[in-house]
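Every protein chain except one is present and positioned as in the full complex.
Chain IDs A, B, C and D follow the sequence of writing; residue 1 opens each chain.
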Amino acid sequence: MTRRVRLWVLAAGLLATAALYAAACTQLPGFGGSWHPYGDRAVRAALQQRTANTVSSVNFDLRAFDTLGEESVLFASVLGTVVLLRRTRDEKRVAPEPVRVPAALRRYGRLMLPVTLLIGLYVIAHGQLSPGGGFQGGVVAATSLHLLYIAVDYPALERFRPLGLYELADGAGEAAYVLLGAAGLIAGSAYLANVLPLGTFNTLSSGGTVPLLNAAVGIEVTSAVVVLLAHFLAQALEIEGEREEDRSA
Amino acid sequence: MGRLLPLIVVVPLLGAALLVAGGRHVPRPVAEAVAGLAAAASAGLAAVALTRPPAVSWLGAWGPRDGHSVGIVLVGDRIGLGLAALTSLLVVAVLAYSWHYFDEPPHGHGGAFPALVLLFQAGMCGFALTGDLFDAFVFFELMGVVGYALTGYRVEEARPVQGALVFGFVNSLGGYAALLGIGLLYARTGELGMAQTGRALDESAGASGRGGDALVVAAFVLILTALLVKAAAVPFHFWLPDAHAVAPTPVCMLLSGVMVEMGGYGAARVYTTVFAGPGGVPAAGARRTLLVLGVVSALAGALMCWQQRHVKRLLAFSTVAHTGLFLTGIALLTPHGIAGTALYVLGHAGAKAALFACTGILLDRHGSVDECELHGKGRDTAGTGLLFAAGGLALAGLPPFGTSLGKALVEEQSPWLPALFVLVSAVTGGAVLRVAARVFLGAGQAGRDGEEGSEGPETAGGEEEPETGRRVRRPPVPMVTVAALLLAGALAVGTVPGLTGAVTTAAEAFADHGGYAAAVLDGRPAVHPAGAYDWWTWTGAGLGLLSAALAVGLAALSVGRRSRAVPGSAPLRRLHSGHVGDYVAWTVAGIGLVSLLALW
Amino acid sequence: MNWWLAAACVLVVGGLGPCLWGAARGTAGRRVVAQNMATLLLCLVFLLLAQGYGRPSYADLALVVAVLGPAGTLVFTRLLGDETGARPPGTRLLTPAVLIGAPATVVPMCIAAGPGRATIKLIFIGVLLIAGGAVTSWAVRRG
Amino acid sequence: MDDALVVAVLVLVAAAATAAVLQRDPARQAIVLSLLGLALAVLFTVLQAPDVGLAQLAVGSAVTPLMILLTVRKVRQRKGRPK
Partner (left out) sequence: MSLLPYLIAGWIFLAGVYGIATSRNLIHAVGCLAVTQSSTYVLLLSVGYRKGATAPVFSDAPTSATVVDPVVQALALTDVVVGATVTALLLALVVQTAKRHGTIDPDELSGLKG
């Protein structure tokens, strides 16, 4: 299809979609309205479950199955990336070119690594109380490790990052979520039922299974992001195809 | 039993997690055994659930109070469970097929392939069982993500990565459109469950006296877009031949066997549960939309299928054609149409997976899936040839295959349907039989590349890497056994007498808009007594025989000819360009087309 | 709407808007400068919003930006280093922006909050912001 | 009057999204995408969704740009090599 024809098809499609969507918008309840039946029910249920952060309650209690699916999407895409970015038979691993990083930057990187990591852990741990949770904190924690690459150098990152361990933790985090859900079944209730004691409202141990599921997600996300970035880094810095002339020779 | 429903989805997830966690240290046979066990356990659970009365499972014990819930529900109705069971069985077959013969896994990840297959299974089972719109979106994405990774699995070659990319773009775009639609529905109804949303739409229609306004239609169109992308209906179908042509053979068996059908299932499920009531989309609009797209897909798929020389691509286009027929069956919106389509899907899954299995054997023996290159090379493997030809006849609708029975049930619904079904079955079956005759009998002339008649672009299937690492000398026993068992399954669908009755009852429950909501929200399952049902009739069997005979005739006529090209079809072939931009443009144009059809 | 929110609004329109303009045109260096400036301003915006809505817990977002914002900018300087060049236009603005902006936001907020854990958190964010701003503006200047 | 803030951020998000689409060079697009992520985080906070804002910040500020730029670098390596 030529570019011109594609543009015509696209224009027709975009126009029709825009018309359809705009017509639908005129029928929507106005922005900022006060009618949110599901939301109101969810808030009541979350308070009854003594979880201060209602969003975490929805994610890890009321609609915990969605989060299981979401973690599986993350898990699957990491596994998929590992498979897609594997080193193939016609490629070799070369030592990455050393990069000279100024001392001030190195100091900043080394200093900020523990600080960022702590902030990440804080965000995970307070997931059921204040904004944050396993996913947000997990990504922050994983980013902290990569300060070693962006502010120090790649070998420093590789020393601090036993990849096998992170792959293990990735699987273990997913398995932990699945098994915590099964605890509900074993206790005689439904899958993913919140069967633990609910604790005191607005404390770290409140919410029953919510903090545990949150922690499982935190472990999985941290390790998943580390594994994901490890494969992108390896492709960009280490893996090289055999040169064309070598292959033909 | 209801409480255990989630395990059908969760057991494969746990299997995959264990395979990845143990990744480096688990030897390959152990990994494969664990995967097989997890898949089989899930299949067993689904089968046991099928024998019990239908049940629903509220996750987290957040059951409804006064018809409202804050949780997610899994619905174990017969059709959804049946699809989950079919998926799981096919996954077991695929794991057996790829046992020990599939190409070397990535270093240190012996369990990567089986783990991905298990995740795929979990995604499809979750999608089949969920009774919640957003949860369905999550599982749709899970299916998608695993699908892209599996399609691009053979990264050493050029075409798989391109096919996977195209698949990824079009499918994700469809998913996001659906999410917009779900957002619109949520704004209107304040609900996410299918039963709750449907009921809320009906109530608001009852209160205001108007149903099916622009918002509801837009939500319907946007959600339908994602499902039609999955179902590969024209003009959303472009990704399918590209992805199927390049994916590893075991993956093709799953993609064509069940994943594409999930799209049709989703369309039917969402329509009947959410939009079929007085507050939804008028039945005429929904019927027109599905019918037009179904018929066009069936015809275009058959036309494209006939002209392929790349055998996997040929089978892929036959999937487009047959999915078009499924959509046509669903479009009737009658219990009989759905029952027939369900039987047809069961038979098709067995036949199509068997055909891919045989093609995989050819690929592993000869390093090619090109009809011309393979000419006569299959003469020494009569067994594989017989299976391949039987698969072609099953596609063509030869009684007593399940495909034929399903088609017959659908055809009875309207006088013009037999013509469409016979034509499409004959052409797709004929194309497969033509390949069988050339490859396994050496009929016709050995084609050489340049002169094989092609007007317009085409994809050849030569110079492919066998998936077994190196070429195998004889067809591996597990591969042939799997293909034979799959065909036996397709045969059983048409010959086991009780099945049709059970499916008809299930279809009646499936099409019952109010009954579904009552069963899910009020705990009052509607009673659908097993009544009279149609089985084989003389007309149905006769039409099946006719289309099979036509397929054989077409194959016989064409086998000696040099050209497969159909005059005048070059512009259509040129549209299949493998270009992401083209396909995305067609997808939005499709949204426009569907909204026109739904509104008219 | 109170004064804190009004200040946040002014920062969004008068600060983030021009940053977007700067990030969308010009040389690669100028774009990275704009990105860096945007993360600095964003941190301040989050602090103002937390105060304006009376929700101290929103300050967690500022805390995260204070560490991840510089990390993001360093990603760009590290991987686009050969394109940005030394001393891209606009660099001069970075150091004064952070040295004036951070105290100008944090100090009034500390006064409003009074002594306590919230103030310690605010000062911590301010320190992180200044340290991050100093390092990134230096890294951007080097190119 | 709260509306003014919402409208300002919404317009900023729309502008950032449009600019991200119109940047044809992937490395430069990554910069605009990172700004889009920041703008979305502000929008989410203004819409009283700090949880989502935090997630968007975590993903959009460093991880996504890093992945995009590493991809760009890998692709350029291939192009820079003589055939």
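Simple rule for what comes next: contacts are C-beta pairs under 8 Å (C-beta built on N, C-alpha and C of every residue); 3 or more make two chains touch, one makes a residue touch a chain.
What you see is a predicted model; the values in this text were computed from it and never measured.
Put simply, the hidden chain is in touch with A, B, C, D once you look at the whole complex.
Within the complete assembly, B:A149 is the residue of B:A149, B:A389 or B:A408 that touches the hidden chain. The set of chain B residues touching the chain not shown comprises 134, 138, 141, 144-145, 148-149, 152, 155-159, 161-166, 168-169, 172-173, 176-177, 179-180, 183-184, 186-187, 192, 241-242, 245-246, 307-308, 454, 456-459, 573-574, 576-582, 584-585, 588. Think of the hidden chain as still there; on chain A it touches residues 6-7, 10, 14, 17-18, 21-22, 25-26, 28, 30-34, 36, 38-39, 42-43, 46-47, 52-55, 57-59, 63, 66-67, 69-70, 73-74, 76-78, 80-81, 84-85, 126, 129-131, 133, 135, 202, 228, 231-232, 235, 241.
In the full complex, the hidden chain is touched by chain D at residues 2-3, 6-7, 10-11, 13-14, 17-18, 20-26, 29-30, 33, 36, 40, 43-44, 47-52, 55-56, 59, 63-64, 67-68, 71-72, 74-75, 78-79, 83.
Simple rule for what comes next: only the chains that are shown with their structure count from here on.
The pair with more inter-chain C-beta contacts, choosing from A-B and A-C, is A-B. Chain B and chain D have Cα centroids separated by 36 Å. Chain B and chain C, compared by their mean Cα positions, are separated by 51 Å. Multi-chain contact residues of chain D (touching two or more other chains): 50, 53-54, 57-58, 62, 66, 70, 73.
Multi-chain contact residues, meaning those touching two or more other chains, do not occur anywhere in chain B.
Residues 49-55, 57-59, 62-63, 66-67, 70-71, 73-74, 77-78, 81-83 of chain D touch chain A in their complex.
Every residue of chain A that touches chain C in the complex is listed here, in rising order: 102, 104-105, 108, 112, 115-116, 119, 123, 126, 130-132, 136, 140, 143-144, 146-147, 149-151. Taken in their complex, chain C has these residues touching chain A: 57-58, 60-61, 63-64, 67-68, 70-71, 74-75, 78, 128, 131-132, 135, 138-139, 142.
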